[in-house]
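One protein chain omitted, others in place.
Per-chain residue numbering starts at 1, and chain names A, B and C are given in the order in which the chains are listed.
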Amino acid sequence: MEFVVFWVPAVLAVGCGALVFRFDSMARATFSLLASLLCTGGLVVLLGLDYLGVVVVLMMTLEMSVMAVFMVMYMMNPAGLTPMTMTHNTRAAAVVCGLLFALLAAGILSAPWPDRRGRPPDDPTLDLGMSLMGPQMLTMMTLAMALFATIVATVVLATRRGRYDRLGDGLRARRADDPVPGGVGR
Amino acid sequence: MDLRGRIVRAALGRPRVLAAVSAGATERRLAVEAELARRGWPCAAAPAEADLLVVAADPGPGTAGAGTADWVARLWEAMPAPRARVPLADAGEAAAVLDHGLAELRRRGGARHGGGHRGGHAPAPPAGSPDSPQDPDGPHAGHDSGLVDGLPLAGRADDRDGLRLDRLHLPLGPALPDWPAGLVLRVALQGDVVQRAAVEADPPGPGRLPFWNEPWLRAAAGERVARGEAARRLCAAHLDSLGRFFAVTGWPDLAARARYARDRALGGAGAAELSALVRPLTRRARGSRTLRWLTAGVGVLPAGRARSLGVAGDAHGRMLGWLDAVARAASACDDGAPLAADPAVGPRGPVHGPVPASRALLDALPGLLEGAEFACARIVVASLDPDLDELARAPLPGAAHG
Amino acid sequence: MSAEPFLLLAAALFCVGLFGALTQQSIVMLMMGLELMLGGVILAAATVWRHFAPATADGQVLIIVAVTAMALEMAVGFAVVTALFRSRETDMTDMAAELKE
């Protein structure tokens, strides 16, 4: 049973991951990546981290769905109805990756892994919460700052119109001048 | 096998009907819609969900006739089996034609499972929207020029947001749900934003009076027409427009009520009954702050232009105008006095203007549609609701019977 | 189950992702490769937490960081692509405007 529960998602994860770069349709590539990451999330649950596994599933579903739209918008040849050859250095990359995998595998199989120290807490989610939001909150604060900076940076990068374009010099306009008026008018 | 036959029978008992309506067939469309509502048969929004195709399309003059045959044939191709198709030549035959269609559908539904000769491959209709079968570019088309699977690929062009994304050319209409019959808009879409639109109106064949203008035209021709009859027609015309408007803004409940009132108006209900039907409709539509929030500021016409077209400045205002006119007309339905021939103002505007009122509305469309998102574009079209019947060569006063 | 199969799988995901990231020309596809690599990291972190250090939450925190990194990488990636798409066109119109003068 355990064998099936591990190997089915494992094979699917790697298989779908490889297919991402084989498919010539953007939609298929994106959702193949999603399938791969969903399997990863499932395996994280299998490892006893229910909360994080489900969060991975949630985040990846939302991310990949949005990604699909950007893919269709920006990729050359969105549907990839014509075969897509947008690769370079395939051979060198294959050699590098093969070597890396061999190296990692050798390391994994030969390393003298330490014994387990301690035992899992009853509620790993509580444990995670305490270490994220506990006395210091350092990790959480850093992540929050990073997220905030990203929001600002991405908006600056992606938008063409600033608030002076929208609300006029001096920001006096009562309603923003947008190509499509929003619901609140700001 | 009897069980299977019964399942097919039950399943097809109330088929979904798709009406293919060309310009000039307004009366037949109304008859079909009223009959469907009476029987509780659903109206299909797209060929994929339709079982029965009712063709109320005249072969128009010249090339337009060939065009009509073409789009109807494509609709038919896009319907999955079991399916049936019936022509409707006269509004009075609607009930008989639907009965015939149902019998035909049941026969085919049975035959498919018996003989299986209709089974096998589903037809492969062209890509694009179900109602715009000539659309050559599916959205799967890419940047590169060339053909894939026989479909040309989309090119890039300037867009509203300065990104130069793929542009998709496709015709909207003539068989979109809640769409003016006969209207085809050739639009360039980027995502769901209309970048450019051109109107292609298929004028109806000669020989039929525009249904909504009929009382005024007849009065102008010297016939005695009761004022109440004109008011009734006006009321029904605006209720029809309101039905479309509400359907397109996504308020199916109010759309259904408007259409029920319209069917009653055309079915000869008295002024009291009509007013009772119209009053709650008006109150709800007027009182809905959500509707105002959603449709105010959509499809804004400059004041002068709006005045010359005889409509209000934005979609919400145009809807309010219809509501007022409907309420007024509903109470005047029983007026027996003769209709004066002179200020012949039909539902869309003056009946005898140098240019048909709907032509002016059509000319206003492309400018309003550019840069609008698809949903807004639909609302703009529904809020102007041009009547393509009017584009037939307008019969001169006194020659209406010619 | 023991830790090795999980770690091998994580390594495989990482390498497949790396292959994609190295070979793909377009930024978007490159990001897909990065996502896969981070998927491998997530799996490895979960394995390490489970099999070697369950008493502390370090492995879990690492997963949170990796998930955040994925989100950030995607957001920034698409913002950059959007900016590129836009600037390429504005460059061209700027040039056109200069020519006119």
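In the analysis below, contacts are C-beta pairs under 8 Å (C-beta built on N, C-alpha and C of every residue); 3 or more make two chains touch, one makes a residue touch a chain.
Note that in this section contacts and distances are computed from a predicted model.
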The chain missing from this complex carries, among "Peptide/nickel transport system substrate-binding protein", "Putative ABC transporter permease", "Tat pathway signal sequence domain protein" or "NADH-quinone oxidoreductase subunit H", the UniProt name "NADH-quinone oxidoreductase subunit H"
Output for the hidden chain's shown neighbours is A, B
Of the candidates A:A13, A:L34, A:I108 or A:A158, the residue in contact with the absent chain is A:L34
From A:V69, A:A102 or A:A173, the answer for touching the chain not displayed is A:V69
Interface residues of subunit A toward the undisplayed chain are 25, 27-28, 31, 34, 50-51, 54-55, 57-58, 61-62, 64-66, 68-69, 72, 79, 81, 123, 125, 180-184, 186
Residue list for subunit B contacting the dropped chain reads 7-8, 10-16, 37-38, 40, 42, 45-46, 48-49, 51, 78-82, 109, 113, 119, 122-132, 135, 138-140, 148-151, 168, 170, 176-178, 189, 191-192, 246-254, 256-257, 259-260, 284, 288, 290-291, 293-294, 373-376, 378
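As a working rule, only the chains that are shown with their structure count from here on.
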Rounded to the nearest Å, the gap between Cα centres of subunit A and subunit C is 6
The distance between the C-alpha centres of subunit A and subunit B, rounded to whole Å, is 45
Chain-centre distance (mean CA atoms) for subunit B and subunit C, in whole Å, is 49
Listed in rising order, subunit A residues that touch 2 or more other chains are 76, 160
In subunit B, the residues touching two or more other chains are 162-163
Listed in rising order, the residues of subunit B that touch subunit A in the complex are 139-144, 146, 148-149, 153, 160-163, 165-166, 191, 293, 297, 371-373, 376
Contacts from subunit A onto subunit B in the complex sit at residues 72-73, 76-82, 160, 179-181, 183
Subunit C contacts subunit A in the complex at 1, 3-9, 11-20, 22-26, 28-29, 32-33, 35-36, 39, 42-43, 46-47, 49-58, 60-61, 63-65, 67-68, 70-72, 74-76, 78-83, 85-86
